[in-house]
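Yeah, one chain of the complex is gone here, protein chain that is, but the others are all in their spots.
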Amino acid sequence: MKALSSLALVVALAALAFFLGRVEPLRVVLGVIIPYVAIAIFLAGVSYKVIVWSLSPVPFRIPTSCGQQKSLSWIKAGWLENPHSTPGVVARMALEVLLFRSLFRNTKAELREGPRLIYGERRFLWLGALAFHWSFLVIFVRHLRFFIEPVPRLVMVLDRLDSFFQVGIPLLYITDVTIVAALLYLLLRRLRDPQVRYISLFADYFALFLILGLALSGVWMRYFARIDVVAVKQLAIGLVTFSPIVPREVTSLFLVHLILLSTLLAYFPFSKLMHMGGIFLSPTRNLANNNRRKRHVNPWDYPVPVHPYQEWEAEFHDKIAAAGLPLEK
Amino acid sequence: MRDRGVIYTGLLVFLGIITFPMWHDWAAGTTSRGPDPVLPAQEKQCVAPLSTMRTSHMQLLMDWRDGVVRRNVHTYTAFNGRNFNMSLTGTCLTGCHTNKADFCDRCHNYAGVAVYCWDCHVDPKLARRSAK
Partner (left out) sequence: MANPKPEELTQIDYQPGRKDWMNPAVEFRKGVFCYSAAPKNLRYLGLPNPREWQPFDKDWKLPADWKRTILEGMRERLRKFRSFRLFMDICVRCGACADKCHFYIGSGDPKNMPVLRAELIRSVYRRYFTTAGRVLGRLAGARELTEDVLKEWFYYFYQCTECRRCSVFCPYGIDTAEVTMIVRELLNLVGCNINWVVEPAANCFRTGNHLGIQPHGFKDSIDFAVDELEEITGIRVEAPINRKGAEILFVVPSADYFATPHYFTLLGYLMLLHEAGLDYTFSAYASEGGNFGLFQSHEMMKRLNAKIYAEARRLGVKWILGGECGHMWRVIHQYMDTLNGPADFLEVPVSPVTGTRFEHARSTKMVHICEFTSDLIRHGKLRLDPSRNNRWNVTFHDSCNPARAMGLLEEPRYILRNVCKNFHEMPENTIREQTFCCGSGAGLGTDENFEMRMRGGLPRANAVKYVRDKFGVNLVACVCAIDKATLPTLFEYWVPGMEVAGVHELVGNALLMKGERERTGDLRGEPFQEKEASTHA
């Protein structure tokens, strides 16, 4: 139900853009005004969210230690899984952000006859997630060719690598295949795995369908409908140089792509997609486990009622004396 | 908190990267005018309508290639009934677009399209010059 309704919402958005994109006076709304609003919401929203996070302090140093602590000199410390210094933390974070280290640990628990609990390795989620995120990043960088003139070398090199196999015309991008495949896997997993299906919210399906719609509309434009990319670039450059135009050659199919992107941008800061920024701030990962070596200060620390020794001694005075233990008074 | 500086630096870097095209194009003086390919003086009509050529010329050239190499078909009858010899070098680059750099490359460079046509086909003008 949640899956269907979020799919319906994405399809409705796309259809709306497709048909409204054919009405001449609305083309400037879809091609200029909405994208501007969306990017503004995105930039302001992401900044707002990160600032809100930053305003809440980290009162205690609570890294999750996934390896041996640094203690005695002759015991090999797990500098990466349980970092005790900044370089270790940076390396650990890099592994988390770039290679999804923690997800790589994934196992599947299974209760068999006996009873016997078995923990099998389950790397598909990791693989799917990695394929999706890296494809998305490469696609994002590739798209800079539409926004920057002259096109930077780096973008051209990436483009060449991505179309390395030289299949078809225009050349097939590897990431176009991997992102669609990965999204379909993530979607199927969400729908078929009973546990994951149970925990899934409307928002979880919506994000998947939205990005899938974005990817598919892009694929459709490149390989099947073949749109006028020069006109598209003129529109994109117009947006970033604040001299917006919607060339006649830009079709409403492209406007579908643009509206889905705008929706994603505007939705981003207020959704779970903010995990992109959040992962950097996670206190169980981005702190060194040097707790006993270096004092961590809690900025909102306040005095609390305690039971001081004097009161304790006064309460048990006679018993302490009878037991022959030393007394202050 | 000491980490706010780090967080805000990270945020600024992120915003900088996201808005990089804006800064770049502003500095480079880029406008939305688009590329300016030099059109042939003598011919007004290409082998297909302009809109088709703009989006699908690569497809047409691939069809030509397949026709010549695989099916021994050398003549292309255009939408307006005119016949053309199916040859990128012989027809397109010799007959009309004699300057690849002024025609093909302008849009390709603009859109960041790296084509592999020139892995095999020579720019006839360059070939003539080197033959001298």
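Just so it is clear, A and B label the chains in written order, and each chain counts residues from 1 on its own.
In the analysis below, a contact is a pair of C-beta atoms (placed from the backbone, for glycine too) under 8 Å apart; a residue touches a chain by one contact, two chains touch by 3 or more.
Everything numeric in this text was worked out from a predicted model, so none of it was measured.
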item: Touching partners, among the displayed chains, of the absent chain; value: A
item: Among A:L154, A:L184 or A:L201, the residue in touch with the chain that has been omitted; value: A:L201
item: Missing-chain contacts mapped onto chain A; value: 49, 52-62, 64-72, 74-78, 81-82, 84, 96, 100, 102-103, 105-109, 111, 115-117, 119, 125, 129, 193-204, 270-272, 274-275, 278-279, 281-285, 289-298, 300-301, 304-309, 312-313, 315-316, 319-320, 322-326, 328
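Keep in mind that, in the parts below, only the chains that are shown with their structure count from here on.
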item: Contact footprint of chain A on chain B as seen in their complex; value: 1, 3-4, 7-8, 10-11, 14-15, 18-22, 24-26, 28, 30-35, 51, 54-56, 58-59, 62, 107, 109-114, 116
item: Sites on chain A touched by chain B in the complex; value: 43, 46-47, 50-51, 53-54, 57-58, 144-151, 155-156, 159-160, 163, 166, 169-171, 226-231, 233-235, 237-238, 240-241, 243-245, 247, 249, 277, 280-281, 299
